[in-house]
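Structure first, commentary second.
A single protein chain has been omitted from the complex, and every remaining protein chain is retained in its original position.
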Amino acid sequence: MEVQDLAQAYRLFECIQCGRCTGGCPMSLKTRFNIRRLIYEALVDEDMDLQSKEVLWDCSTCGTCTLRCPKGLDPTDIVIGMRSILVDGGRIPPTIRDALKSLAIRGNPLTMAREERSDWAEGLGVREISEGAKVLYFVGCSPSYDPRVQKVAKALVQTFKKADVEFGILGNEEVCCGSEARRMGETGLFEMLRELNLETLEPYPVELMVTTSPHCYDAFQNEYQGLDFKVQHYTQFVAGLIDEGKLPLSKEVKRVVTYQDPCFLGKQNKIFEEPRKILESIPGLELRELDRSRERSLCCEGGGGRMWAEGTNPEERLAHTRVQEAMDLGAEVLATACPFCLLTLEDAAKTVAGEGGIQVMDIMELVVEAL
Amino acid sequence: MGPRIGVYVCHCGVNIAATVDVEEVTRFAQGLPSVAMARDYTYMCSDPGQALIKEDIKEFGLTKVVVASCSPMMHEPTFRGTIQEAGLNPYCLEMANIREQCSWVHEEEEEATRKAIQLVAAAVDKAFLLEPLEERRVAVTSAALVIGGGIAGMQAALDIANAGFQVYLVEKEPRLGGHLAQLDKTFPTLEPVAPLLAEEIREVEGHPNIDLLTSAEVIGLEGYIGNFKVNVTDQATIRDLKVGTIVVATGYDIFDARLKPEYGYGIYEKVITGLQFERLVSLSGSRKFWVNEKEPQDVLFIQCVGSRDKSVGHEYCSRICCMYTAKQALLVKEMLPQARVTVLYMDVRAYGKGFEEFYDQVRGEGVLYRRGNPSEIYKNGKRLIVRVEDTLLGEPVQLEADLVVLATGITPRRDSPKIANLLKLPRSPDGFFMEAHPKLRPVDTVTEGIYLAGCCQGPKDIPDTVAQAKAAAASAMIPLCQGQVKVEAVTSIIDEELCSGCGICAEMCVYDALSLHERKGVMTINEVLCKGCGACAAACPSKAIKLSHFTPAQILAQVDALV
Amino acid sequence: MKVQKFLEVKEGDTLATLRSFLQRLLEKEIVEALLVPLEAPSGDTVMPALVKEPAHLEKANPLAPVMPVNAARLVSSLTIGKPREKIGALLRSCEIRALIELVKLQQAHLENLMIIGIDCLGTYEVTDYAKLISEDRSPTMELVRGAKEGALSPHEGYQFRSACRICEYPIPQNAALTIGLLGVDGKMILIEAQEELAERLELIEGEAASREEAIKKLVEARIEERDRLFAQFRERVVDIPGLLAQFSTCIRCHNCTVACPICYCKECLFRTSTFEHESGRYLRWAQRKGAIQMPTDTLLFQLTRLNHMVTSCVGCGMCESACPSDIPLTTIFRAVGQEVQAMFDYLPGRSLEDELPLATFKEDELTELGGR
Partner (left out) sequence: MQASLDIANAGFLVYLVEREPSIGGHMAQLDETFPTLDCSSCILTPKMVDVARHPNIQLFSYAEVVGVDGGVGHFEVGVRQKPRYVDVDRCTGCSLCVEACRLKGRISSEFDVGVSKRGAVYMPFPQAVPLKATIDPERCLFITRGVCGKVPACKEACEAEAIDFEQKEKMTELEVGAIIVAIGFDLFDAHLKPEFGYGLYPNVITGLQFERLSSASGPTRGKISLNGQEPKKVVFIQCVGSRDKSVGVEYCSRVCCMYTAKQAHIVKEKIPDAEVTVLYIDVRAFGKGFEEFYDRVRSEGVIYRRGAPSEIYKRGERLIVRAEDTLLGEPLQLEADLVVLAIGIVPRGDAQDLATLLRLSASPDGFFQQAHPKLRPVETEREGVYLAGCCQGPKDIPDAVAQAKAAASSAIIALRNCIEVS
C-alpha cells in the first residue's frame, strides 16, 4: 500500500477533523503523536512523507480514538495501515524488527525457544488438549515465558482445578495469536500466525477457548474468522464459575484494591463488569474505583508493539500516572487482568512507590489468595 | 356619585404571597378613597377568582376594577373579559403588576410589600380617571394579495386559494418560478427541479381562485387590514385591487461576486458563481460538463462569498450555501469521477433534516473539505491559483484549479427599500424585512394584515421557505375566515387646538396612521391604523396628542402616587 | 450659476445705495412685497415691516446692528398660509437658518419666497443701540467701515450681544440674493445672485479680493471666544447642583419661548392646566422634600425646552436677550447643542436635505446608550 491509497482504503474523506481522536488519545498527553493531523495530511498532502513519522510507533492501539470517532472511522486501524507502509519501507525501530523476526521464527515475540513454551506448566499436572478436553486454555506468549506473568498462568490453572474444570493447553504447539504482529504493521505475519493456530486447532473438538491475555482474546474474538468454538477472556470464564457457585472463595483477603481496565478488555470489547464481579466476590476485599475507569480508563502503554518500542518520550510514562492515581486512592493493590498492564504497571510501581509500596497484581493472583 | 373601585390582590399561589404580605396590601387598598371593596385570593385568574370579581361588581355596583397580580401581558385580556361579562366596559380595568415587577425581583418582604402597596395605590389613582372605550369591528374584503411569484409566493397563493379565497398573485417578471427556476437539482435527493416546479406552476396558473398578474408591479398601497387598496401596473394598464390581507414574498438577490475583487470574478472566466454552475450543469445535460471544451481536473468551491463578511456589509450567514455547495461538489464527482473536488469552508452548516447525512455522503464520495477561507485568486499560466490558509494545518497553501465556484450568498433585493417604503415595512439591520417577533411571530409584520413569506424576511432553503409561505398563508386567511377584524380601542387623539402640524409624530408612527390635514394645517389620525403604541404622544412637543387609556392626567396621577 | 456683481456706493452713502437697490427690487417686480427692517419713528431702533410701496423703503435700514426680533418667526406667519404673491425677505444668517428649521417643521414655506441675505456685522442689545443713538455715535457706519478688514469691534464701553460675539456664520447661506459687505471696499457693495437675476439688477463688474480673508479673520476670532465661553460653562455645570444653579433664577415668564424663532407650539404645555397644580399637591411636595422652590417646575420647563429646541437651535440668542433674569441661555443652548448636534451629525439651518434628528428614526443610533 502507498500513502496515496490510505484515503480510499480507510475512508479518510469522511473525517470531519473534529479532534475527538487526538483529544482522547493517551499518547497525545506525552508525545507529538496526533492521529487527527496524520489523517488530514494523508488527505491533503499527496506526497506526505510517512517514513519520517517516528511518532507512529508511539501508538499503543488502545482504541480510544476508534471508540470516540463520531463518524464511524477507525483511526487505530489507520495507524496500523500507516505502520504497514513503514514496515514495507523497512523503516522500523530495531527492537520491533527483532520482535517480528522472533515471531516469524519462534512463534513468539520474546526471542524464546518454541520448545520451552510449556515449561511453566511442569509439575502442575496440566493436560494437553490432545488428551481431549472441551475447554482450551490459550496461554499466550508472555504468560508462557515471562516469569512474572507465569504466576498468572499458574494461578489460573490452580483455579481451574479448584473448580474442577476439564481443560487442556496446546503446549508447545501454541504460537502467538498474532495480535501484536498485526498492530506493528506486519499484516502478512499476522495472517501466517493465524493460519498456524487454525491448523493446530483444527483436529481438536474444543467448545470453549479461555485466554490469559485480553489481546489474545481480542484477536481470536474479532480477527480470526470461522472459529467453531466460543472464546472467552478468563475474567468472563471465572466470573461464570463464581456465578454457578463452582468456585468457593472462602479466605478473607483484607486489602484495598483498585482495578485498571485493560484497553483490549474494556474499551475495545466492553468487558467491564466481570473483572469487578470477581473482585467484589472476594471476601474482605475493598474495591475502590479510579476516577478514570471503564470507557475512560487510562492506557498503560503496553499494547501495539510498545513492549518492544520505547516511543518518542520514554521519560514520561502513563503507567506512573496510573500508579500514582491508585496510591492517591489509598489502594494497597492495583489489580489488572492483562499481562502487558501487569508488567508496565509493576515496573512503574517499583519506580514510583519502591519495594513494599503499592502492589501490582493480576486478578487471578488475588483469587487464589482467596481459595 | 364618583367611581366605585374594586381592588383584587392575587397571591398567585406562593409566587406573590411568599414575598408580599397580600393581606397587608388588601387592608391598605380598602382604606383608599373611593375603593368600595378590596379582596385577596390565591389565584385571581382562576374561575372562582373571576367569579368573585363578577359578584362584587353586581353586589357593590363597582364601576372600576383594579387587579394586582401578574403582568398585563398575561392576564389583562382575561380580566377585561371578566368585567365585561359583568357588564362593565372592559377598559375600566387597571392592573398592578406585583409579580414580575415586585415579588419575583425582590427578596425582602417588608420592602416588597411597600412597593406592592405603592403599585396598587398608583393603579387605583389611575383607575379613578379611566374612561370607557369602544371596541369597533370592520368588515374584511374576502381576497388576498400575494406579491412575488417565486416558490414562496406560489405556495402562499395556492394555500389561500385552496381555502376558497380569491387571490391576486403579482409577479414582476413575465414568468413564475423565481430563482428556483434557475436551479438544476436539489439536495439531498438530487431530484431535478424542473418537473417539480412545472407542476407547481401549472397548479397556480390553472387555479380558478388565483388571478395571476405577471410583468406586474405594486405601485401604491393604502388602507388597513381587511380593507387594503392596492394599485398594480398590469403591463400597460393600472389596476386597483381591493384585498383584505397581503403576503409579501418578494424574494432576494444573489450577492454580486464583483464586490470581492480578490476572487477575480468577472476577470477570470473560470471563476463562476454557484448560480452559474447550476446553469452550466443543467445546460450541459448534466451527464458531463466542460469548461471551455475541457474537463476540469481540479474543481474548487469557495464558501461564504458575501456571507459572514462585514467587509461587504453582510454580517449574516446565507443559510443555503453550505448545502448547495455540497450538492454541486457531489454533482461534479458524479460527472467527473477523476476530478479532484475541494471545498474551502469556515464552518460547515449542515443543520437541516438530512443535511448532515448528505454532508457525510458527499465526503464519502471523495470530496475534500479543507478548512480556511481563501483570501485571493490569481493566474499562473493557464491555471488559477487560490491562496488560502489551511487552518487545520496552520499553513498557507496555494491550490491550483481549472474551475472555481464561488458560493455566493443571499442579499436583500436591491429594490427592497422601495417595497419597504411602499408597504411601510421596517427592515432589520441585515436589510431584510423585519418580522413582528423573531421567535413567536416569524411571518407577521408590525402592520396587521401584511405577512412575510420566503427569503424577503431572511435567507431560507426550499423546505423552510415553503413552510413559511404556508405559515404566512395561514395568517393571511384567518382574517378572511373571520370576515371582520377588531380595531384597537386604545388610540391616539389629537387636540387640534394645540397641534401645530409639525409632523414629527408622523415620522414616528410605524403604522402610518398620522397625516397632515392640508387645509387645517393640523395632524389627523386614522383610528383603524393606530395601534395605540403612544410613540406619537411621546414625540409631540406640543403635547397635542393624547393616548386614550394612557392620558397625561392618568399617568401623572399614577406617577404622583408612586413618588 | 451664481455670479458676483457689485453696486457702486453713491456719495459714500452705503445705506442710501442699499435703499435704492431694494426699491429697484419692487419696481422691477422681482418681488411684490418686501420684509425689511424700517427705522422706528423714534429713530432709536428698527423693526421689520412688510413693504409694498417703494417709497416706504426710504426708512429701510438693513445695516442697523440691532435685532429686536428674529424675523424667521415673521416669515413663518407670512408663509404658513402659502401666500400667492412673491415676497422678498431681507434676513441675517441666523434668521435664514431659523427659517430653514421652521420649514422642516412645516411651520413655513419657501414657495413664493425670495430670501435676501445680508452680511451680519453683529448686533447690540436693543437698549444699548438706543443709547448709542442717543449719544449720537452712528453705530451703523462705524461697523460698515470696519467691514473691509473684518475688524468689527464694538463701540467704546459697549459690547455685542453674546450670541453675536460667538457667531461663526456672519455670511448668509441659502439666499437667492446676498448683499455682501465683509471684505468689500467701502465704495462697493457685493451682490451675489443667480446670473439671470443679476442681469436684471443693472450691476457692475468688480472684485472682492480680500473677502475670504476678512471672513476667516472674523470667524476665527469668534470661535476663540466661543470656545472660551463653552469651557467656562462646562466647568460651571459639572453636576446637578451646577445645572440647577444655571436656571435658579428662572421665573417661568416664558419670554424665551416667545422670543425663540423655533419654539412653534401654538400653546406651550407649560402654560396649560397640566402645570396648575392644586394646592394640596404643592403642600404634599413641600411635605416630602421639606421645602420646594416656587414657582415650581422651572427646571423641568427649561430642560424640556432644551430637549425640544436644542437640535434646531441656531444660536440667535433672542432668548437670552429676552430673559429678565439674565440666564446665559445662549451659552447653555449653544454648548449643549454643540454636543447633541455632533451626536446626530446635524447642523441646524445648514440645509433642507438634513433630516431633523427628532423626526428621524434610525435602527442603529445611540446603541451605546441603549444597549440591551
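Labels A, B and C are assigned to the chains in the order they are written; within every chain, residues are numbered from 1.
Quick note on the criterion: a contact is a pair of C-beta atoms (placed from the backbone, for glycine too) under 8 Å apart; a residue touches a chain by one contact, two chains touch by 3 or more.
Please read all numbers here as calculations on a predicted model, not as lab measurements.
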| item | value |
| --- | --- |
| Touch partners, limited to displayed chains, of the chain removed from view | A, B |
| Option touching the unshown chain, where B:Val281, B:Val348, B:Leu384 or B:Val487 are the choices | B:Val348 |
| Residue of B:Met37, B:Ala257, B:Ala326 or B:Ala471 in touch with the missing chain, whole complex considered | B:Ala471 |
| Where the missing chain touches subunit A, by residue | 16-25, 28-29, 34, 36-37, 64, 67-72, 291-292, 294-296 |
| Residues from subunit B at the interface with the omitted partner, ascending | 11-15, 42-43, 45-46, 48-49, 71, 73-75, 77-78, 81, 100, 104-105, 151, 155, 159, 162-164, 186, 188-189, 191, 196, 200, 308, 315-317, 319, 347-357, 360, 391-394, 428-430, 432, 435, 437-443, 457-459, 462-464, 466-475, 477-478, 481-482 |
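Everything that follows uses one rule, which is that only the chains that are shown with their structure count from here on.
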| item | value |
| --- | --- |
| Gap in Å, rounded to a whole number, between the CA centres of subunit B and subunit A | 61 |
| Whole-Å gap between the CA centroids of subunit A and subunit C | 96 |
| For the subunit A and subunit B complex, residues of the former touching the latter | 7-8, 11, 13-17, 37, 40-41, 43-44, 71 |
| In the complex with subunit C, residue positions of subunit B that touch it | 427-429, 497-504, 507-508, 516, 521, 539, 541-544, 552, 556, 560 |
| Touching residues (chain side subunit C, partner subunit B) in the complex | 80, 105-107, 264-269, 272, 274, 281, 308, 356, 358-361, 363-364 |
